[in-house]
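Shown here: the complex without one of its protein chains, the others still in place.
Up next is chain A:
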């Protein structure tokens, strides 16, 4: 993988981190996704019927957007192969010198999906509390009792606040009648 166009791993003088890969091959995945999405957008537009008295019609916009998206996917492939690496976003609590911890992200997505699937049945008070406790646990908190109390207080308070203050009825679920 040696190319004459070596990009430097990190800026000179920066704290020594893991050497940045010369090419970010994961970008090819993004490019592929763009091509698929763009192509599907164009295909989806072909299934639309054209109305009357509308010179543009419902197809033009998706055609253009889909085609450009495919084009951008192609350009991203070129840029990646030329050694173009993304500048990942920093932030107050972000430490980019550490390798990414995707396990934690997976756990969080799992907790969120649990909330998606149970919120109608268990109700916000329980699903919301589980969301808080599960997320805190996934992020490395080990004060389970405190988290459960905080989570329940948050979810029950928000249920009442929305119910009384804003007139938005969040589902009570199995606690129907108790709340």
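The criterion applied here is as follows: a contact is a pair of C-beta atoms (placed from the backbone, for glycine too) under 8 Å apart; a residue touches a chain by one contact, two chains touch by 3 or more; residues count from 1.
In this section, contacts and distances are computed from a predicted model.
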item	value
Name of the absent chain as recorded in UniProt (options "Tripartite tricarboxylate transporter permease", "Nitrate/nitrite transport system ATP-binding protein", "NADH-quinone oxidoreductase subunit L" or "Sarcosine oxidase subunit beta")	"Tripartite tricarboxylate transporter permease"
Hidden partner chain, residues of chain A it touches	26-27, 30, 34, 37-38, 40-41, 44-45, 48-51, 53-58, 60-62, 65-66, 68-69, 72, 75-76, 79, 84, 86-96, 98, 100-102, 104-105, 108-109, 111-113, 115-117, 119-120, 124, 128, 131-133, 135-141, 147, 150-151, 154-155, 158, 162, 165-171
